[in-house]
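As you look at this complex, bear in mind that one protein chain is not there, while each of the others sits in place.
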Amino acid sequence: MNAARAGLSRFWNPIPRPLRIVAARLAMLVPQMFGVMMVTFLLVRLLPGDPALLLLGNMATPETIAAFRERLGLDLPVWDQFLRYVWNAAHGDLGVSIFTSNPVVTDLMERAPATLELIGYAMILTILVGVTLAVISVVREGGAVDIGSRVYGLAAGAIPDFWIGLLLIYFFFYTLGWAPAPFGRIDTFVSPPPTVTGFYTIDSIIAGDPAAFFSSAGRLVLPVATLAIVNAGALMKMTKTVFSDVYRSDFIRHARASGLPERVIRRAALRNSLPPIITLVGFLVGFLLGAAVLVETIFAWGGLGQYAVQSVVNSDYPALQGFVLVAAAFILTVYTIVDILYELADPRIRV
Amino acid sequence: MAHFLRYLRRHPAAVVGLALLLVQIIAIIFAPWLTSYSPVEADPLSSLQPPSAEHWFGTDVSGMDIYARVIYATRINLLISIVAVAFAFIVGVPIGLFIGFYRGWLSSLVMRLFDFIQSFPVFVLGMALVSVMGQEIWNVAIVLAVLFIPMFARVIRAEVLSLRERPFVGAARCSGATDFSIMFRHILPNALTPAIVQISISVGLAILLTAGLSFVGAGVRMPTPEWGLMVSTGAQQMILGVWWVALFPGMAIVIAVLSFALIGDMAKDLSDPTTRDR
Amino acid sequence: MRAPGGMPLLSVEDLTVDFGEGTAKVLSDVSFELRRDEVLGIVGETGAGKSVLARALIDLLPEGGRIVGGDLRLDGASILDMDAAERRQMRGGRIALIGTNAKALLDPVETVGAQIARVLRAHKPCSRKEAWAAAVDLLAQVGIVNPERRARAYPHQLSGGMAQRVVIAMAMVANPEVVLADDATLGLDATIQVQVLDLLVKRCRDLGAGVVLITHDLGIIAHYCDRVAIMKDGRIVELDEVGHFLEAPKDGYSRTLLDAAKVRPTPRTGEAADETGEHAPCLLEIGRLVKTFPISGTTEVVRAIDDVSFSVRKGETLALVGESGSGKTTVGQCLVRLLESDSGGIAFDGTDITNMPAHQFRPLRRRIQMVFQEPYVALNPRWPVRALIGEPLQLDPALDRGARARRARELLDLVHLPARLADSYPHELTAGEQKRVGIARALATGPDFVVFDEPTTALDIRVRAQIIDLVRDLQAEIGMSALFITHDLNSVRSLAHNVAVMRHGKIVEYGETEAIFARPAQDYTRMLLAAELPIEQGAAQRERAETLRLAGTA
Partner (left out) sequence: QGAKTTLVVAAPRTPESLDQEYPPTEAGHEVRRNVNERLLAYAQKKGDDGVLYEDFTTITGALAESYELSPDKTSITFKLRKGVKSYRGNELNADTVMWSFERGWNMKSNFHWYMTQIFKIQDPKAAFTKIDDYTVKVTIPNPSPLLDRIWINSDLGILDATEVKKHLTSDDPWAGRWLSTNTASFGPYQITKYAPGQEVVYEANTNYWRGPAKLTKVILREMPTSANRVAALQAGSVDVAEYLLPRELALLEKMPGVTVHKVFGNYIHRVELNNAKPPFDNVKVRQAMNYLVPREEILKSVYFNTARFTKSPISEIYPAFTDEYFFFKNDPAKAKALLAEAGMPEGFKTQLAYRTGDQIEEEIAVILKSAFAKAGVEVELLKMPASTLVERYTKGEVPMYFFRDMAIVPDAAYVANLWLNSASAINYSKFKSEEVDQKINAGLTSTDEAQRVADMKRVQQLTMESAPWVFLMNPGYQLATRSNVKGYSWYTPNGNAFYDMYKD
């Protein structure tokens, strides 16, 4: 045991630290994914509702139902089904959606950019608003921003995202008429830009298509604002706690006593608050993915979230399974990245 | 008590939190006296009426009185949330205590299990679970509890991990304290503050999740008076300019979650002798 | 080098500070002057306002603090009249502050070289490269070996002493005219403390800077300072040349302070000889004890206790001394079974307790107790004093609830704590009171053997003296055996029959207290003894005072 460890560390320790961090994290991802697959599989398999019956509907004879079940592999023992599932998933095959007749992977890939674009911008806005407010309210304690952000911090955690989305729609679409009608990522009369990244805003810039850009950017405003309003408060509160601890810590006081300019001091404090903030941001990404389910429903966004809701409604096993798996994989990846960044950001952590 | 009053004098936010909680408690107990309408009685001919003297918050598509439904929903929503959180607390805290205090393969296994549960998007997992188990109020509560157990266990475990290295634990052991006494009498009270904060966060989160589940149709059933379900029925109308159906239940959610957040802050301060007089 | 006399470098006139309307004055009418090339010491008990004074001098009062009267002049110009930019330039550029606990003063995610360079660039226009070179150069000057490499280290990779040097380098990098050292060496080993202070004072003298040395240790005052100010309750009660102060303090408070510091009671060997003679039975025997800790991430281990053997007889007090990290606490904790030793044996009163199952050992805990090093963290913050003291009494099944309550009251009396504190929580107590609670807890069951782990560190001079008196009295009254772990050689002399000197987990020297102090056999022991600064002016310092007086600047 010890010898093995010694042998291992002979190879391990000379590897540069960043590589060691990445490798250690990635190695953990494999068993985690396996566990996730098992849970998704069992969970979805327990859902009630026989898709064969629903699909074949009024005109099905018992034989066609049986044939259909066989085609979907619904007649095999659960354990076999699971092995088949893992094997196929490992080969990029998550089955065929019962409702779209498309391979689930294709469906997910088509919808993923919509969701990623949404939560991507929401994340950026959330971080900008959350961190900026936190920093200002710590640096100017007792100022207007500080007091305002305290009220906001309390309220933000309490506001349901789907409700805020509705209010925004009511005011900006129905009452003021400023926002476009709440559905989809781009106006129906504007054709989407050719796919490069899948993000309409970026693709339309690449394609040099201002109409598509403004249309897609305009439609992002309300859903992104919804997500940011709800989540920036939480990020702000937590950042504020972290940042104010750091900002009042001994070494910052010492830096001030050393006559460093406030700008440098603030940057150092922020840099030191970074590890916990990174963790928070990671959690937030996971949270946003869940929130997207609701917000996409309201804004008829056509992304993964809406796909998930519909797959639940339709008992679309493969689709739901695929979504949950991809979502979990996505979140695990985010957590892994977060862990890696965290460890890189904090030289005190040993690997 | 003296601490408490002194604290309230210094923290108006806590007073607001308590007041809001009181409003909810009144709504729970006195619902039948606060409104003469039934929360589930459809009156199709008076559907979608705007707020008026007769229907304070207006009516929904089925002509049910929104005010009555908002009031009665307090029972359902708080019941679900509090039962779920209480269950999660009762189960999660001892688990956290044990896996923090005793480190071994079992503890690691439990932690890995929690990792799995938590690597799913909470909301989607909740949605799927409720679909699996059926849309019963109790099922929603159980699902929420399952989602919250790891949160409590983790919070407690993190505290225990640092507390168990603190010298006072060693000192207690020298004074003859047993493992049990160390865990429950020494470590637990010190670890409880974050768990108490977690309670209020969780109750808030539970209210939000219940509402969200009902909103996408995976929560309680119609016509149960439940805030999320009410917002959901109003969602359609909102785009068409009918604002009152979704507005009021949404506000109720905000008030409920807010009160628990405020009370959580208070509980945090009060439960810690080093901060309660601040 | 030295500036001509005349205008003082720094002058403080009637400085008054409070924390908001209606609060008590933390500093009242404090006045003094600091000349160039002068070291001014400031002493006073905890809370006297020393740190507040230092912070006021660099215009960085803690939140809420405000100067309500008086003036501060640097080279004749009032600091209070400066605008924000000038004040920033003044901080670190003209007046530098060195605080307590250097590790906490360094940015944990920045290399130390960069931190020093950052300060330089904040005050002198220079390129990144030049600043780095200057930083490395300065690290060399403060005695850090291999400065290029060390400059690239992060603070957590440095030892406390090294971190302290880095902080000194940061303070010196912009060539300030005034250096304020606020308890700069608190928590460092005596040996390292001397090195660091030597270095600091020497650098300042070389540069001709004025130094304010804030400390609790009159030895340091005696050794390094030209003048000394004694503070109490926000006032300077006495300000005099060090030599004069040491000979004849004028103020009453100064006198008690000096007396307390000078306590050097007669050694105990004589009076205790009869009980602890060769024939007294052995209570505790340690044989070839080894304890290792794994170093996380590697396969290596720290040998915290490396083959240690000793024994303690009934009624005997054994002092365990040695520099920080030598393994003293580990030994203590192995004895009370808070740590499981790797090999070797511990026999208590004839029974081998090394591998005794926990439930069997539990009843024995009545007889073996420990007083913990840090008073505050060793008390459960959620328990009131009454419960804390009562806890060990549950080991005695004979006591019922009422008896336990009575005994708890007795114990409070025993350690001279007022009964009203019974319902207080630890954070409401002073450090001295916390220590007493810790001692009361250890004594509650009337143990035969007590490990005192550094009972006097981190305490004020006066409180320290009180605690030593208390321990002495208790031992005389109760007559138990003790292992007395400490840094403080002063207290060893007044308490211990025998001394064991530890280094790197081994006992390097063992013997009767007087013998060791008089004729240390090992270099290490000699170094330890030398590091203790006696409270009398060193020859060099006396000479310097003489020259200064002759030059007429004093």
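Observations on the model:
Note that the chains are named A, B and C in the order they appear, and that numbering of residues resets to 1 at the start of each chain.
We adopt the following convention: a residue touches a chain if its C-beta (ideal position, glycine included) is under 8 Å from a C-beta of that chain, and two chains touch if they have at least 3 such contacts.
This one's a predicted model, so the numbers in the text were calculated from it and none came from an experiment.
Remark: the absent chain touches shown chains A, B in the intact complex. One of B:L8, B:A42, B:V146 or B:I255 touches the chain omitted from the figure, and that residue is B:A42.
When the missing chain is restored to the complex, the residue among B:Q118, B:S175, B:T210 or B:Q237 that touches it is B:Q237. Set against the missing chain, the residues A:V264, A:V313 or A:L344 yield one that touches it, A:V313. The omitted chain makes contact with chain A at the following residues, 48-51, 53-61, 63-64, 67, 97-102, 107, 110-111, 173, 180-184, 187-189, 297, 300, 302, 306-307, 310, 312-315.
Residues 40-45, 47-48, 61-64, 131, 135, 217, 221-223, 235-240 of chain B touch the missing chain (whole complex, contact as defined above).
Following the convention adopted for this analysis, only the chains that are shown with their structure count from here on.
For chain A, the chain whose average C-alpha position is most distant is C.
Separation between the centroids of chain A and chain C, computed from CA atoms only, is 51 Å. Chain B and chain C have centres, each the mean of its CA atoms, that are 48 Å apart. Averaging Cα coordinates per chain places chain A and chain B 23 Å apart.
The part of chain A that touches chain B in the complex is made up of residues 32, 35-36, 39, 43-44, 46-48, 154-155, 157-163, 166-167, 169-170, 173-175, 181-182, 286-287, 289-291, 293-294, 297-298, 308-309, 312-313, 320, 323-324, 327-328, 331-332, 335.
Contacts from chain C toward chain B in the complex involve residues 333, 336, 338, 362, 365-366, 369-370, 372-374, 377-383, 391-392, 394-395, 425, 427, 438, 441-442, 444. Contact residues of chain B toward chain C in the complex are 166-168, 170-178, 186, 189-190, 273-274.
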